[in-house]
Structure formats: structure tokens, C-alpha cells
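A quick write-up on the structure given underneath.
All protein chains but one are shown at their positions in the complex.
Per-chain numbering from 1; labels A, B and C assigned in written order.
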Amino acid sequence: QDGNKSAFQCEPGELYVMNVMVSGVEYWFPVYEMFKQAAQQMGCETAYTGTPEYDVNKQIATFEQVLARQPAGIMVHPMNSDPFIAPIDRAVEQGVAVVTFAADSPNSKRSAYITSNNDREGAAAADAIADAMGGKGEYAVLENPGQDNHDRRVSAFIARMEEKYPDMKLVARAASNQDPTKAYNAVLTMHQAHPDLGAVFMPEANSALGAAQAAIETKADIKVMTADVNAKILDMIKAGEVFGSINPNQGIQGYMGFISLFLAAHPDLIDPMNDYKRSGTNPMMVPYIDNGYAVVTAENADDFYWEAYLKRRGTKGIEE
Amino acid sequence: MTSAKALKTETKSETNKPEATAVQNGVHNRMLGIFKAREAGLVAIILIICIAMSFASPYFLTWQNFRAMLLSFSIEGIVVVGMTILLIVGGIDLSVGSVVCLAMVIGGKLFLMGLDPWSASLIAVLACGFIGYLMGQCVTRIGLHFFIVSLAFMVIARGLSLLITKGTPQSLFSLPPSFKFIGQGDIAGMPFVIILFFGIVVFFDLLLRHSTLFRKVYYTGSNEKAALFSGIKTKRIKIVCSTLCGLLSGVAGVVYMARFGAATPQFGIGMELSVIAAAVIGGASLNGGAGTIFGAVLGAALLSLVTSSLILLDVPVYWQDIIRGLILLVAVSADHLLNKRKRSTSTKS
Amino acid sequence: MTSAKALKTETKSETNKPEATAVQNGVHNRMLGIFKAREAGLVAIILIICIAMSFASPYFLTWQNFRAMLLSFSIEGIVVVGMTILLIVGGIDLSVGSVVCLAMVIGGKLFLMGLDPWSASLIAVLACGFIGYLMGQCVTRIGLHFFIVSLAFMVIARGLSLLITKGTPQSLFSLPPSFKFIGQGDIAGMPFVIILFFGIVVFFDLLLRHSTLFRKVYYTGSNEKAALFSGIKTKRIKIVCSTLCGLLSGVAGVVYMARFGAATPQFGIGMELSVIAAAVIGGASLNGGAGTIFGAVLGAALLSLVTSSLILLDVPVYWQDIIRGLILLVAVSADHLLNKRKRSTSTKS
């Protein structure tokens, strides 16, 4: 062994894989970007895998196929928590390290979980809206029932409003299911029933597109607050058409995810004072790492464009 | 999908026929007015819901609300027109949602690459028409079923959208106002989208009712072999309908692009089902040979009315789907039974 | 009456009407062995892909990979069996995805409320069967089309799942191991799910080929009027098929529940399309009257194989959909052309 070589270096061919569902969408790209960066800095190889569909069964199939390639570790976004228990446990038993990100499978044997805090995000969105409205007025929410992190953001948003801003009144809720057209129609209708509607919150950016357009066309002053960003939302934020967005810090998610994964794959690097030897578990066990979030407003929106970011970094995103 | 037809006929054969009143469904009657039995039934159902709603919600009977409801289905309505024509010829198109999305994406991408938005849109619409044309070719040349061909193209078109956008929504913030007008502008208080939609509806409704070309669409859909034996080039007719459906999806995509000023690769997922539902509620037959544009538009209006009403009434989110499904079921049943009654009294059935 | 259906049958033979069913190819071929024209073609396509893949990827020819591929379609495969039967009788069921989900959710909820998981599952399966029964009733009593009825039930069942779970996934971590065994257990290294799936396939394949009851399914789907004129209670047959499809979806839901130890209200969205695609690739006719379970399973295997291969080959996501769609198109076309050659010898054009 080379005495100069850092412990934080991979063997040749040591592979780390990121696995997601709906793999074609933008959200994952900044995560993978930093996952990759950390890997390169440590001489490791990476792969981006997943299924283009929104289907847990298909995602599990890809997860198991990744496993057939015997990678050193997998960073997975489990679409649903419990369905992943068995696959993750099987991976760990085979000696493949697993960490989860952005969604967890708490009952599995994964080593670590990196995420932004959906509850804090929802609350932060509520604070931003309530501040802008002087703590008084009517608001509505658009939901995507069934998707856990979205549901959490919405619940936290409403809870924060009820708790801290008694004069903010929830007047309507509808399901937009990430569909801009449904969001557009819903906001138009809500505006009919509640002409004084002052704000609407939705937990993802696709709906925001439609909601903001409806707000513009009704010519009413409806503040559209959302979470996550894309180029269009950023443009609208800059133009004042969307009030703001809460964006999780995806880069840190990817970077910390890789570090955790590497550590889990090289447990000999650490030796914590606990019972890991007795219980035979991986010493690299972190229940929860918060990667933080940012409130995106007209002032800072420019820093969140993916294309510009890619250009600045000179990489090709998930395609390498 | 033979069953509906068989059932329909079965019910018919059970009773018998006084011959005199046969004029009902004929050519003559078609000329008499725009309201045929089926459409009148739908209008009735819609009116009932409207009246109930106007009691339930004070906001319902406002121009603003009607404008909002019209806006909410008028772009999808353009797709419904194309789908209805395709259903009449005996086809079906599951790819419309993906194709609408593809139109947005192609138009958006070309615009971002520096083309003027009008040419970009034209190319996008033509590309969608070409997809429809390809589907028609697969169906008529190879002899596959529209269902499976359009399913394949649904996946392909979605993949193309992803490929072109690399998965990220394209911001078309810089579209010129003259172009955005298509999707967002008003003419004398009436949104241009609605005017465009009604224009398309009236145009195709008249064509379907009165033009020779579109009569052949009915013939082909009703019995392809009979049409063929009458010298009608049924393959060509099917290709025309499928191309038209693609073109109209493309137009809808471009209008969406102008409305939202964006092109998102996830747009339109699941649209095919609501579009088909609208056409079928409006009287289009999944076996081909029957249907009208006007009916289909009423079907779309009904679906949209129900969705808006549920929101206006503050029905809890978890109940909305259940109620929507039940109303869909009740509407088609009522309509079907109403028409059966009418048939059994007026024609023989 | 006579003609509507009569004329339809004519058109039928012109559109893609796969020929190879037990009844059609008749006794002769059946005796020769399990591989019939259509199925042999599919097996060939699958083998070709497998051979190509084993060169292209070193991971392909591993037991782990095959296990993953088998697992990935065996539960959905149970739904394919039900769908195929319904397609043969001339129906179609768009609600399967929602119903599978509903089975999970009902079973899970009852278990969380304290019922033992076996009774909970039984109730869930029966509830799904009841939904199928209701759909059959709507179709046969009111005379609606399966397409539109199942569309309505798709929305309703999804709404029920949302309502029962209040939108949040239910964790069923506490399911007893004896129950989890259904979904996660192995028997001699072979996952129980796969064994169960093959059991169901063989059972229904034999029934469809040899039992008198299921022979009537072919009669009804082939020409409902003629079936009525042969003394077959076609309405009852249709209800049986639709109930069976519901029951099998329920079984799949319960197995998913055992496999995942969870009940998520968004499960199974879009499943109907891949299930129908599998059945159609495998030779089921959308016009009814044709199809085999074995063929449908091969169709499901092909779809799953293609998806897995694309992932194994690290094809960029953007390309995956496009390639998947193209392969679907090529597979049905090749299969269709192969069979057309064979068929032109036997059927009037």
C-alpha cells in the first residue's frame, strides 16, 4: 500500500451509485452534481440510475439491478419508505453501503439519511407569506396528496399559520397533483369564491407555474409561494409574478450523501465509542443530516439557475 | 371493444318497431337544429348542476366565474375536438397528453434557440401533425390497433420531451407580448383562448356535419369494410383523422406555451383519459361511427363544471375524486338511459 | 339487432385480430404443444434480446438479475392475468392500478385497526372483487362501455384510497413474518411471489384452454349476439370476468402489501396501461374473442426485460422512454406481421 495515499481515496473501479425515481426531472441534478464532485475528489466512480416513471415497483427493480453490479454504495431516494426496507436490508447484508436522501426508510438498515427538513421549509414559507401580508388575510393551499414530503410541507405551512398568525385564514384547498393546468383552474376558481384571497402555497414548482399564471390573469394581488425552483419559476420570481420559493440545499445533500456513503462503505475509518462491535452494526450510523434550505426571492434568484450553474462549473450534469 | 355495440343492439332488439316515426335520427333532423337528443340530455344535466350550484354558492352566477370555467377547459377542449374526430373514425389516441407537451417543448426550444415564436410554433404544430401521421401509417400499413400504437407513441413523445429539455422546465419568459396574447390576451373582455376554442369548435362541428370529406369519417368508423366497398379510401381517411388529432394537439400545446410562458417536460400526463372521457360523455362511440364535436365539448364542459363546483363548495380534497368519479358514472348512465328511452319511443328499438 | 354487430364483426377481422387462441387454433395445434405461432414468436423475440444482453452486460446472466426481473413483473403479472380474461370477453379495465392500491390500503387499514392480516387481506380482496362486480353490473345493466365505467371506477377507487389513508402512506411494519412471507419469503431460494405468480398463471391458462366456463368467455367476446343465440348468458359471463379481474387485482394488492409492508395511496398510477400493453403484445385482442394467459405473461416479460436492459446498459434516462416506445412498437409490429403471414392463409381479407 502506498503510504502517501489518503484514507479518503477509492480503489480503482470502486463504484457509488445514486438511485431515484422519475429520474428525468431536474430536482436530482444538483444533488448528483455534488455527489459526483465529492466522488471525483476522492477518486471514486459514480453512476446515476433510476426509472423515468413514478412507480415504486419499477424503482425497486432498478435498485435490485444496481445491486447485481456489486457497487460499493448506493445513495437512494426511496419513493416510499417501507417498500424499501427489504431491498435496502438485502443490500446491506451483501456488504453494499446504503444511505437515503430527501426521503427516508427509517426501519431499514441504511446508514444515514440526508435531507432538508420539510417541516422547517413549510414553516419558513408561512413566515415569508405572513410577513409580507402583515400577518392578516386569506390564503389557500394546493396539494399533491399522497406524496409524503409535499404533504409535510403543506401541513407544516398550515400549522405554522394557525399557531403563529391567528389572523391568517385558510379559505380553500384543492389537489393540483403537480399539474400546471389543474393549478391554474383551481386558482381561478378559488379566486371566484374568495375574492380577497391574498396568498396561495403549493409544495412543488410545477403547480406554481399554473397558479402564478392564474394570479396574473385575475389581476388580483395573490402571492404565490412555492417550494423547489426551476428556470421558469426563477424568472417569475424575478419579475414579481411568484412571490418566492423555498429551495432545499440540494448540493449539500449530494455532497454529504457521498461522504456518508463513503464512510459507510469504509467503516474501518471510524471507531466511535459505542456498541457497534458488539451489535455488529456499521459504525457509520447517522439518523439524520439536515442539508438546510434557502428562501429564494427576487434578490437572490439569479444564483439558482441550473443552466448557469452547469456552465459555470463546466460539467455535463447527470450525463457523465 | 365489441361489447358496447353488442349491448346496444341487444337492447334494441328486445322491443319492436312502429315504423312511422323513423325520421328521428335521419338526415332531415340533423338539418333541423343543433340540439339532437343526446346533446339536449347533456345540456339538461349541465343546467341542473348550474342551477343547484347557483343556490349553493353566491359566486357561481357571475361572469367572472363563467369566464374562469370556460378558460379552464378551452385549451384541453381543442384536444377534445381532435380526439372526437379520431374516435368517430374508429381510432383512439392515448398519446395526446405527451404530444401536447412535445409541442410546447419543441416550440419553446426553437424559440430559445433564436427562432421567432411564430415559426417555432408552426414547426411544433407540424411536428405533432407528423406524429399523428406516423401513427396513422402504423395503423393502416401494419394493421395494428390505434390503442397500442398510440400507447407506444405516448411513451416516445414523452421521451422526446425529456430529451429536448434535459428534464428541466424551459422558461419562455422572453416570449414577445404579441405571442403571449394567444394564451393570455383578451378581446373586448373575452379571453382570446376562448374565442379561438369556439372558432375551432364551430369550424369542425360544421365540417363534420356538412362536409363530404367528414361524412366519410363516419362511414369509415361505422363499418370500414362497407366504406371500402363503396370506394372510399379508408386508410387515407384514417390517416387524415389521426394527423388532424396530432395537429390539434399541437395547437393546444402551442396555446399552453403562450399561456404559461414555459415548456415543462412533465406537462399533460393523464390528459388522454379526461379528453376521451369528455368525448364519450358527449356521445362519441368507442366503436367508431358516432359522435359530434358539439356533444364532446358539452362533455368537456360537464367535467370541468364538476371540478370547479367541488372546489367552489370547499369539498375536502379526499372526497373530490370520489364525487367526480360518481358524477361521471351518473352522467353517462343518465345520458345513456335517457337516450335509450328516446330511442324506444321514437324509433323502434 | 342483427346488423350492428354483424357488420362490426366484419371490420374486426380487418383490424388486428390476433388469431392464436386455444379455441381458434383449435384442438389440432393445442395438442401439438404449448407453443403456438404467436407465443413462439414472442419467445423468439425475448430470446434474441436475452442473448444480445448477455454479450452486452456481464451482469445480465446472473441469478440475481433474473430474480430482479422476475420479481419486477410477477405481481403486476397477476393483474395481467385478470386483464387478459376481461379483454377476451370484450371488456377492458382502466381501474386496475387504483384497485390494486385500494386493496393495499383496505388491507393495511384493517390490519392497523387490529384485524389479523389474513382476514384483513381477505376482506380487501373481496372488496376489489365487488368493485369488479359493480363494474360488470353497470356494463350489462345500463349498457355502458367497460372503458368509461372502469374510468369512473378508477377515479373513485383512487379517491377511496386517499380518503382511507388521508393521503399518507401507512406503515405496516408490524405485519407478522408469516404474512410478510407472501411478499418477501423464499422457498428454496425462489421468492414465494414468483411461485405464486406461476401458480396463478398455470391455473388460469389451463382453465382458459380447457374449461367449458372459460370457453364461453371466448364465445362471448368473439360475437356476443351469436353467443346469446347459443344460449350463453353473456351478461353473466361478462360479470364473472369483470369480477375475476377485480379479485385478481385485489390479490396483487395484498401481495404488494406483504412485499412492501406498506400501503401508499399513490400506488399503481398508470399500471393499467402497462398491463393492457402486456396483454395486447401477448396476443389479446382489444375487440375481444382472442388471447391467452401464457401469451400475455410473455408480453409482460418482454416489457420488463426491455426496461431492465435499458437500465443495465446505463442508457441515459432521456433515451430510455424513446427506446422503450420504439421497442414496444417494433415488438407488436413484428409479431403482427409474423402472424399476418400465417393468417393470410386462413382468413378472408
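Quick notes on this structure:
Note that in this section a residue touches a chain if its C-beta (ideal position, glycine included) is under 8 Å from a C-beta of that chain, and two chains touch if they have at least 3 such contacts.
The definition used in the following text is that contacts and distances are computed from a predicted model.
As stated in its UniProt record, the chain not included in the shown complex is "D-xylose ABC transporter ATP-binding protein", which appears among "ABC-type branched-chain amino acid transport system, ATPase component", "D-xylose ABC transporter ATP-binding protein", "Probable oxaloacetate decarboxylase gamma chain" or "Acyl-CoA dehydrogenase family protein". The chain not displayed here makes contact, within the full complex, with B, C. Of B:Tyr218, B:Phe267 or B:Tyr318, it is B:Tyr218 that touches the chain left out of the display. In the full complex, subunit B touches the hidden chain at residues 9, 12-17, 19, 22-31, 210-213, 215-216, 218-219, 221-223, 225-233, 285, 289-290, 347-349.
Although one chain is not drawn, its touching partners on subunit C can still be listed: residues 1-10, 12-13, 17, 19, 23-31, 210-213, 215-216, 218-219, 222-223, 225-233, 289-290, 344-349.
The rule is simple: only the chains that are shown with their structure count from here on.
Subunit B and subunit C, compared by their mean Cα positions, are separated by 28 Å. Listed for subunit B are residues 159, 162, 166-167, 317-318, 320-321, each touching two or more other chains. Of all residues in subunit A, those that touch two or more other chains are 24, 52, 143, 145. Within the complex formed with subunit A, the residues of subunit C that make contact are 59, 62, 64-65, 67-69, 71-72, 75-76, 162, 165, 167-169, 171-173, 184, 256, 259-262, 264-267, 269-271, 304, 307-308, 311-312, 314, 316-318, 320-321.
Within the complex, the subunit C residues that touch subunit B are 1-5, 7-12, 14-16, 89-92, 94, 138-140, 142-149, 151-160, 162-163, 166-167, 221, 223-225, 228, 234, 238, 273, 276-277, 280-281, 286-289, 317-326, 328-329, 332-333, 336-337, 340.
Those residues of subunit A that touch subunit B in the complex are listed here as 24-26, 29, 52, 143, 145, 172-175, 178-181, 184-186, 188-193, 205-206, 209-210, 213, 216-217, 230-236, 239, 306-307, 317.
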